[in-house]
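Once you've had a glance at the structure underneath, I'll fire off some questions.
Note that this complex is displayed minus one protein chain, with the remaining chains in position.
And now, subunit A:
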Amino acid sequence: MLFWVVAALLTLAACMAVLLPLVRGREAGDSTGSHDLEVYRDQLAEVDRDAARGLIAAAEAEQARAEIGRRILRLGNQPTSATTSNGTAQRAAGMAAVLAIPLIAWGLYAFLGSPALPSQPLQDRLAKNPADSSVDELVARAEAHLAANPKDGRGWDVLAPIYLRIGRAGDAVIAYRNTISINGTTADRESGLGEAIAMAAGGMISADAEAAFRRALAAEPGNAKAQFYLASALAQEGKLTEAAAAWQAMLGTLPADSPWRSPIGRAIAEAERRASLAAGNAPADGPSQDQIDAAAEMSPQDRAAMIETMVAQLDERLRANPRDAEGWRRLVRSHQVLGNADAARDALQRGVAALGADSEEAKGLQAFAASLGLAKTE
């Protein structure tokens, strides 16, 4: 409200600045000739001063006076042509000018201005009662405080989970690292750090995050958050059954009112959905659910025969289409699981050759074989 009063007063002042000269009666003005005369008089006085100081010779001064005198004579004596009476057209132009000021100013301001937005000096905003402040404001105040006192461990401790909650994961990682380095490690801080790292990576649980969760479990074996995320890590690696088992185990130990129960329930459901989806969609890549079910009911001999057939089919397919790293892995693993180490080694060699001995895929295959306990042949 006060703003509009001030704006109105300013507008009034601006209009008066134009209006008053237009309506004020004025004496007949001076003509330009009188101004010229004044200049020439002044020049005469200057010549007199210079002559008195001896800066110019008497003859020169006389000459100069005569010259200025001639200029004055030439001025003549014409009356002024200026008028003070307003013609109708001029009066209308004057009034239009006065009216134009509020019209232009208010119109333009309505388009450009933000009259409803108050000034927000930083000091006032920081001095506001915390209860009235938004989360962003509180965070900003904490940040300002921590920028000045970066060694304040309690500040980092408070700020880190808030960052996490408002989605500033990158800042949360820094805050958790700071509080851990200043205040020391605890299960909550480490699991928070792990969560922040995972969130910053878009939910992917990296080795860094996993390490943090393991440190949390080391500090407190029953830490729910760490357990939950480690199980999620399993799920992300595709070990859906292990993940589901870990979550099931958690449900067994968690108290009945634990907030983790519902996310765990959802996670288990999700893992089961993915497991069935994987089974339904990948008949070419491995045994289908039907084949597995069928195998369960077979006699051991039949089952062995069936598996042999499947491995032979895979072998056939890889001969036709050798650039399939995943297929080679499965073949190597199958032979190894069946206790056929020579065949496994042979498959490994053929795979490496097919993928190109120096390729990343071949190295990956060799590493995979090594993890199965298959020694290198050479």
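Observations on the model:
Rule of thumb we're sticking to: a contact is a pair of C-beta atoms (placed from the backbone, for glycine too) under 8 Å apart; a residue touches a chain by one contact, two chains touch by 3 or more; residues count from 1.
Quick note on the criterion: contacts and distances are computed from a predicted model.
Selecting from "HupV protein", "Cytochrome c-type biogenesis protein CcmF", "ABC transporter permease" or "Oligopeptide transport system ATP-binding protein", the unshown chain of this assembly corresponds to "Cytochrome c-type biogenesis protein CcmF" (UniProt protein name).
Contact with the omitted chain, checked across A:Ala7, A:Ile174, A:Ala275 or A:Leu372, is made by A:Ala7. Mapped onto subunit A, the interface with the missing chain covers residues 2-3, 6-7, 10-11, 13-14, 17-18, 20-24, 26, 28-43, 46-47, 49-50, 53-56, 60, 63-64, 66-68, 70-71, 74-84, 86-87, 90, 93-94, 97-98, 100-105, 108-109, 112-115, 117-123, 125, 136-137, 140-141, 143-144, 147.
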